[in-house]
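Before I ask anything, let me first share the structure, which is written out below as structure tokens.
The other protein chains are all here in position, but one chain of the complex has been omitted.
Let's turn to chain A:
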């Protein structure tokens, strides 16, 4: 699993630990909900995790609520502007606090497990479909939701639900039928029975997985027979049938303009339907299935339709944003297909001196010691291991909540992790080949939970970003803790901190909020130092360089800034980069930079990586312009010295390690790269629906 090899010349030679034993499997997506107002996408996963993606900011995963064993979300919706609700099989409706990054409250629906939920077009009512066949209306008040009325109870669980755009009627899908309910009176106005005659199989029940109510009164349904059907809700008649697959059609989403809709099937295909005038001059239009897209291998559990893209997510954990070419104004990078598989957070921390890696899984932590080699080799050689990598420790989470963040101290003797409500700190002892672990039990009361945990470079201090935006500075002593200070957020804001960085000398601490800028604190005097000028895009990675104390910030729009902390201003190099502009290929990268580090001996180098590349920025080299090739490392290696000098530029990029989840410099000449090949993930998923392929 581990190999040690040398990497290329232009970047300097490194021994690379290639780690492939991070056994991370992303959790399948259950729901996606698109918010038009903020252009954000909420995604809930099978384990209850809820993530918020900002589509305007390069689809960056801005926020994340860790999962909970008892909270299997079945439905997710936005209401009243930008309030996010979820409902699940435990029968509760949960509202999330998007500022404080916590669950605001949860309300019991009193109808058994909740299968579906939808907000009315004005956003002031929530309708939930329950196991017992009832549809309940909740009124959304500014800080609470309140049961308003229970509509006429149906037979069988309500699996899907959709409001008429006028808010007067609700279409509900159950097993074998669709019903239309009057939201005012609560009575059933129409009931439409599904055809139970399946082609091929004997009487199986037809499950209506999704309904969509259009403003002209048409109800679109998707069902387990593989059909998309258009019903007239006035007369209760079937207008149009589109048999799509032999498996289930699981999800449906309609564009706001109602001229296009998207459905997702259990075979991993999504189909696009468009309302197309049958004659160019006439008024008659018909729904036509236009294009199929196959980006998933497994069930597409949920789809969403933004004005310019089709969004789908499913069991294979890919979030796919497929732009509609005809809707995109300019053919820029936004017009490209996007497939998000890995979280935009760091799941791995590293104790450099001890050569330890701490892997964070939703349910557990794993501590590994890297292998070692005695051999030396040429470029690109794979070196034999003299000692294999060692799994030292596994820490299982306690309680139903998933792990939110974790960190190992640089010396390797402390491990801290946190769930949404508890904070854990452990003291490690390494004796020869055995590891002993001891929990630090006496934690101060305010350390109830954390969003970010960071140890100082000498492992003497612990920085914890807690809720309400407070930042605790704690001194670590042998066996006990000493609380030094708490930085409170700037007046008015209570936004959670998403990223922390400390300078190697321990004097400066930088903290980035979810959407606000980066604040810098002076740790010597324990007071705020300054703010980095605000920037529109969220921060994806932060690091403070040794010696110079320059703060390097990567944003989700792929810009990189360097900010001098002592001088409280951007450095000259950063200004030069902004003036010159970054290479277009650099700006068109898919994934955000998740980690930045520095070379101790080469102050001009900045090392950073995203999921598909590893880059060393040499500040002393000229910047590339759009005409020069950005990825020229391989071609330059063969070229003569002269050519190499002429074409070399500041960005030295290696794409050898993919998909790269973590990369760090262990010492001057050693890198550690953690890869997670997609095939290994697919191998751990359940087998997909087998489809006959012609010619096989």
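Convention: a residue touches a chain if its C-beta (ideal position, glycine included) is under 8 Å from a C-beta of that chain, and two chains touch if they have at least 3 such contacts; residues count from 1.
To be clear about the criterion, contacts and distances are computed from a predicted model.
Trainee: Which choice in "Origin recognition complex subunit 2", "Transcription elongation factor spt5", "WD repeat domain 75" or "Acyl-CoA thioesterase 16" gives the name that UniProt lists for the one chain left out?
Mentor: For the chain not displayed, UniProt's protein name is "WD repeat domain 75".
Trainee: One chain isn't shown here. Among A:244, A:539 or A:593, which residue touches it?
Mentor: Missing-chain contact among the listed residues: A:244.
Trainee: May I ask which residue of A:143, A:326 or A:374 touches the chain that does not appear here?
Mentor: A:326
Trainee: Pick out which of A:36, A:191 or A:289 touches the chain that's been left out of the picture.
Mentor: With A:36, A:191 or A:289 as choices, the missing chain is touched by A:289.
Trainee: If the missing chain were put back, which residues of chain A would it touch?
Mentor: The missing chain touches chain A at positions 242-244, 274, 276-280, 288-292, 326, 694-695.
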